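Please read the structure below before turning to the comments.
A single protein chain has been omitted; all remaining protein chains appear in their positions.
Letters A, B and C mark the chains in the order given here, with residues in each chain numbered from 1 onward.
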Amino acid sequence: MTRPRLRDLGIAVGRLPPGPLNAITDVAGVRVGHATVIADTPHTVRSGVTAIWPRGPEIWDNFVFAGGHSFNGNGEMTGVVWIAEQGLLASPIAITNTHAVGVVRDAICAYAIRGGARQAFHLPVVAETSDAWLSDPAAFAVTQDHAWAALDAATAGPVAEGNVGGGTGMITHEFKAGIGTASRRVATAGRNVCVGALVQANYGLRELLRVDGVPVGREIGRDLVPSARPQRVESGSIIVILATDAPLLPIQCQRLARRATTGLAWIGGVGFNGSGDIFLAFATGNHVRPSETISALRMLSPDAINPLFQAAAEATEEAILNALTAAETMTGYAGHTAHALPLDRLVEVMQRYRP
Amino acid sequence: MTRPRLRDLGIAVGRLPPGPLNAITDVAGVRVGHATVIADTPHTVRSGVTAIWPRGPEIWDNFVFAGGHSFNGNGEMTGVVWIAEQGLLASPIAITNTHAVGVVRDAICAYAIRGGARQAFHLPVVAETSDAWLSDPAAFAVTQDHAWAALDAATAGPVAEGNVGGGTGMITHEFKAGIGTASRRVATAGRNVCVGALVQANYGLRELLRVDGVPVGREIGRDLVPSARPQRVESGSIIVILATDAPLLPIQCQRLARRATTGLAWIGGVGFNGSGDIFLAFATGNHVRPSETISALRMLSPDAINPLFQAAAEATEEAILNALTAAETMTGYAGHTAHALPLDRLVEVMQRYRP
Amino acid sequence: MTRPRLRDLGIAVGRLPPGPLNAITDVAGVRVGHATVIADTPHTVRSGVTAIWPRGPEIWDNFVFAGGHSFNGNGEMTGVVWIAEQGLLASPIAITNTHAVGVVRDAICAYAIRGGARQAFHLPVVAETSDAWLSDPAAFAVTQDHAWAALDAATAGPVAEGNVGGGTGMITHEFKAGIGTASRRVATAGRNVCVGALVQANYGLRELLRVDGVPVGREIGRDLVPSARPQRVESGSIIVILATDAPLLPIQCQRLARRATTGLAWIGGVGFNGSGDIFLAFATGNHVRPSETISALRMLSPDAINPLFQAAAEATEEAILNALTAAETMTGYAGHTAHALPLDRLVEVMQRYRP
Partner (left out) sequence: MTRPRLRDLGIAVGRLPPGPLNAITDVAGVRVGHATVIADTPHTVRSGVTAIWPRGPEIWDNFVFAGGHSFNGNGEMTGVVWIAEQGLLASPIAITNTHAVGVVRDAICAYAIRGGARQAFHLPVVAETSDAWLSDPAAFAVTQDHAWAALDAATAGPVAEGNVGGGTGMITHEFKAGIGTASRRVATAGRNVCVGALVQANYGLRELLRVDGVPVGREIGRDLVPSARPQRVESGSIIVILATDAPLLPIQCQRLARRATTGLAWIGGVGFNGSGDIFLAFATGNHVRPSETISALRMLSPDAINPLFQAAAEATEEAILNALTAAETMTGYAGHTAHALPLDRLVEVMQRYRP
């Protein structure tokens, strides 16, 4: 009874073809897992954790390059100081709610130590968006166990979207949203390259929502579907994780991360003041092992990177839309209800605007 | 016989109202001047200089706050190291072609000294995009005199657009383009605020061009209008200068500058590898005089800045479109011709896509 | 029975006079508290939390400006993405060990909610250095209660140094170290200004240690005093918190933070690869209240900031030295012993090198 993805509705965005799963897991080695935390007592909780392994369990000893970008930094992403310095990602990534960043972050350190990771210390990447409208912000309900459950649940293959994991209580363009993912395949420098995106989407104004340029938000106004979180647009945010199997350097991962801005803008994200629009890109095409003193690398030439930029923008765009189409109406904290995007209306509007 | 602006065609983009001139000069104190350099012997030259005074001639002793953003830094903007350090803009800005950045930069220093400016040294902002397809890149035809002419020609009031000043030889989305400008008015924090944009647009692929979400570039394909610069999309660029009369701090100017990315994305800019997509925002709402040891300032609160973000994105968007509608077909270096955007087709496509 | 501070030994560094306490608390409104966690069962723990209130409990509704710098980012400081975006610090700061960053970070969120803070979400600053040589890294012994205890213990007045709070298990230049603080008074722009520093010092090679230029580390070799942490120099770090009562803007706080590099270099810090040398400066001279739509501010002119730069370097330098002189020999995890700097030798060497 899950809701369809965007393409299941006959709507395609972008020029490039998606990968087989149209998910970040199309990048070989990437695994995603969710722990969803829903409770009504003692606190109303609509929260969770989503974990992304950049290179399966190998990551502890076989690092990937990474780079970030903050389009609007009203949020938290731990580990970014280290990534800016070293360009390396050496642990799984997690996304959760704002007030659980700490517990999830330490949980990854503990997970590493429990698992016998050889590194002496860990600086994991944990990012957040706020589910404070649907989930009691004073509940502090996410625990180390939830973080470990998300890490353990991670698999290659299709990725659950919408009201799952860290995305459980999230809202986008005033509709219920959550986790979404997509991917693109491109040919460049004589090889096939995949770029995948996973978003935890929790930002934006209804009236700015566009799908392939069509002003869907204006056409499905608040009179038709009441706004989720009418007073809280400012505390929204979006985390975008981009993955590619191309051999990029850290500085090139930073460039890729900046292109999430483009996909976000296409949907209607302007990076409003209260939004933590923070992006991280990693590339599995090189391998950096802490045991090496010299690493042999490959670098995609600057001229060959353009298709990846387009792919990053498109994958981000479609991942946000998948978060919207997948999410179901939810009622939570203080009786608040966040309505899902009405898919029949979406299809109708798209047809009307496309000659 | 000048071509119309976008709104003259009955096409409006964005939600916010423009200022009276719909130009960067709607921000009080801002002056713009052009020196256009067109020659056929001894070299074919289609180039020039556009000068922007942030606060008229007062700028030498009454600085404005400023902040920049490089969305894709394949270009040059001098003065950015100083602006990143101090957050101050203390001289006029100029935009020209890639190989004239130096002469124009030194010319501003000399202009200041000639005019008796009290500062001991100058670190002016000069940015560029490349007109190498329409103008002989070996000509080095722009001189100190041209720079001074642009500075002297600067006025408040309407701004010439299209094939003028630094924009003379520029191309965007494979159509002739150049200089464009627009503005937005917003009410916030109990006051009326203006945000203006001026662009020198020289980037992009035809098929990515969108107007208010409508895929205009796909609809006016290369079969209808041949592409300008078919082999050179990678060496395009766009410079965006944003101005506001709001009392912003330097860090807030940086935030505003980043929103040019949003407007650029709406039109179809992805920041391809060879593009120098470099943005600068300045705010005239505060005054910093080098003679003061303590300056009294005002700061717009973070929560009140959202309308400015929207305005910056919209003004950038419309400025790019004005650069396209204003520019006329031009033939230049090596017989290359850059065709203007056919306005009748534009209107027709827009009508077809808008139910 | 506490050990003396540097000046108690007749050794003064720098040209500027210290404040009355020669501590970060010389900046009015700044409060510091420690929670020290020492245990031998079930795990050997030599750890803790140090809390800094930038403006007492007012901070939740009366923000200070702030800016950071990462000299070598092999560490964690949460909240930096927000500070880079907004230039505001809206909560207390805490410093702890690497694997407790998360619990302390969430504890500050919970403390705010428990205390009725009006902000909807919190992005606190928590930084770390690693005590993994003296404290069992798998213990995870620091709890929310410890974080709250440090917050509650904070006072104006003298600051305990050495083996206290977050500094409990730290080592610097191969001697036992920990928390240190110092301050400087300067006159500029017709007013008296104070700059204070607090460090959690845990970095460096013995042979590079200098005091006022004297090669103390070379003169007190490993033959005389065995090295603490011989194999772990790479995992050291230093956190520097700078405070001033001057009216600085966020961009100026960033500039001040960079000067911690200078003081660190004077002592012998090179920012080795494994070191998280991360600095944050805040300025209490302006008040930003979230209830305001326009804030009235003052800004120290760029030309008047030089004495603060010198003061920041000197306060950092002396704070590190106070961390060294105050810390006592400690034995901890796996029987490791970190020896204190022998003060008699220090005095003797200084006298020998000073004609």
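Some points to look at:
Note that a contact is a pair of C-beta atoms (placed from the backbone, for glycine too) under 8 Å apart; a residue touches a chain by one contact, two chains touch by 3 or more.
Treat the numbers as computed from the prediction; the structure is a model and nothing was measured.
Among B:G56, B:G73 or B:P158, the one in contact with the hidden chain is B:G73. Contact with the omitted chain, checked across C:G162, C:G271 or C:G332, is made by C:G271. Of the options A:A28, A:L224 or A:I251, the residue whose C-beta touches the omitted chain is A:I251. Checked against the full complex, the candidates A:I113, A:A156 or A:A304 give a single residue touching the omitted chain, namely A:A304. Interface residues of chain A with the unshown chain, by the touch rule above, are 85-88, 188-191, 247, 249-251, 255, 288, 290, 292-304. Remark: the residues of chain B touching the chain excluded from display are 70, 72-82, 84-86, 98-107, 109-110, 113, 120-123, 126, 130, 132, 137-138, 140, 232, 235, 276, 278. Chain C residues in contact with the hidden partner, per the touch definition given at the top, are 15, 71-72, 207, 210, 212-215, 234, 255, 258-259, 261-262, 265-266, 269-274, 302-303, 305-306, 309-310, 313, 352-355.
The rule is simple: only the chains that are shown with their structure count from here on.
Inter-chain contacts peak for the pair A-C, counting C-beta pairs in contact. Distance from chain B peaks, on a Cα-centroid basis, for C. Among the chains, the centre nearest to the mean of all shown protein C-alpha atoms is found for A. For this pair, chain B with chain C, the centres built from the Cα atoms lie 44 Å apart. The centroid of the Cα atoms in chain A and the matching centroid in chain B are 33 Å apart. Centre-to-centre separation between chain A and chain C, using Cα means, comes to 35 Å. Residues of chain B in contact with two or more other chains: 255, 302-303.
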